[in-house]
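First, the structure itself, so that you have it in front of you.
The complex appears here without one of its protein chains, the remainder shown in place.
Up next, subunit A:
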Amino acid sequence: MVKGDETTGITSFGVYIPSMRLQRKALANEVGWINPALNAYGSGVRAICDFDEDVITMAVEAVRHCNDAQALGEISAIVAASTTFPFTDRLNASVVAPAAGLSDSVQAVDIASTQRAGVSAFRVAERLCAVDGASRQVLCVAADRRRGRPGSLVEMTSADAAAAFLFGNENVIARVVAHKVSTVDFVDHYRRANEAYEYGWEERWIRDEGYRKIAPPVLTSVMEAAGISAEDIDHFIFSSTIRGVAAGLAKAIDIRDDAVRDDFQDVMGEAGAAHPLLMLADTLCAAGAGEKILIAGFGQGCEAMVLETTPLIESVGVRHGVRALAQSDHQIDLPFIRYLSFNGQLDPDFGPRAETDRKTALSAAYRHANEVARLIAGKCEKCGTVQFPKAKNCVNPNCGHEGEQTDHALAQESAIVKTVTTDWLGFSRNPPNRYGMVEFESGARMIMNFTSALDEPPVGSEVSMVYRIQDFDPYRKYHRYSWKARTCVTPYNGEKK
């Protein structure tokens, strides 16, 4: 029993599902010749990253999509989970933190290496929050973008997405009432360090020896620890790409059929370590007060929790669930060849301009870390002009005041397109390159890329900021992040319907 046990719980959550879609039928048409069995999976769609998205950018979006994200307040820790972090020796959570608006005093932790990483991160964040109670707030964010070998079942079933949960001790909407875990080196699949693809074993063996034997004791014991029985469970969250696993487990331990939660395989696919948390966020959109949620993560054993919603869950109101988000109007279908080239699975000829060295000066990047990651502009202390980049002498021709400017963050401000072009000449990994000048509400302006849209935004239209990969350096395997403008405002589950 620690001090925060009585009070700690979820206060807010956010989900991010990228707009790009890969139609499984199109995918099956391309790879079905290799393995005709894949045609049986040829329905529905996969939600996938745009060319400039990855685990970090999705995680940033999920945090920003937490309800009332701007009012999150001081967050003392961030626990990030993924099996596909872009860096293995650079704290990925530390890249997410400033872009998500967290302060430098935050504790940051990465949890990786297993499909249950999301559930583990959820528990670690919850415990970090509970450890000293009081006003402490801790963030958990899970994101994944698994890539299977073309022609594999993983390629057919996986999705890219992120979910974030904020834990606190006030205004809690759901609490963890019990937690149980088993750790077993059950190798249903594995991926060695530095390998692009995983290797997996036969599904029937995974189902019979893995899910059916490893999960039930943990699920049963966590319900026992919570002091409830299986029929008390209102929502059962268990993610697997093997069909019927969740329903089979529910049946085996006497959980009601109608408590088994939707896995969204048809509208987005399975987002790896993030998927149980996506399903949990979706459940919270639908749950009433006092409902019991059983959630588990599976991978090298099983980790399970029972959660109970509080009366404050009603304050969440009717929000966009995962299905509604995945089926929003902003989906863009990607051809398979383009998808492969986005992921480096195909190496097309991007032309001679692709040869340009895009080395990042790490010293300059660090010098401008705030400017770039937090999109910090300067505000003149004399005339109030907000300007990017921040300067030591005001750009306003009628002012020219010399002196330090105060920080003014632009990431959450909307902006208007002032100029635009669609450039077929300049290099982009997703040609044509679209960019132009945008002007923020505060008057600051900058030239930036437009992303994730089928056409250029017209002059005068509104755009919002998204954190994306700005450049790839193929020689040094480094990519740097920055902000881009996006036309459509994708609905998010922090937005009430």
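Methods note: contacts are C-beta pairs under 8 Å (C-beta built on N, C-alpha and C of every residue); 3 or more make two chains touch, one makes a residue touch a chain; residues count from 1.
Note that contacts and distances are computed from a predicted model.
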{"item": "Protein name, per the UniProt record, of whichever chain is missing from view (\"Acetyl-CoA acetyltransferase\", \"Cytochrome P450\", \"Dihydroxyacetone kinase subunit L\" or \"Sugar ABC transporter permease\")", "value": "\"Acetyl-CoA acetyltransferase\""}
{"item": "Contact residue for the chain not shown (choose from A:189, A:212, A:243 or A:368)", "value": "A:368"}
{"item": "Among A:90, A:213 or A:353, residue touching the chain not depicted", "value": "A:353"}
{"item": "Selected from A:137, A:265, A:385 or A:487 as touching the chain missing from the view", "value": "A:385"}
{"item": "Hidden partner chain, residues of subunit A it touches", "value": "351-353, 356, 358, 360-361, 363-365, 367-368, 371-372, 385, 387-389, 391, 395-397, 418-428, 432-433, 435-437, 439, 443-449, 456, 459-460, 470-471, 480, 482-483"}
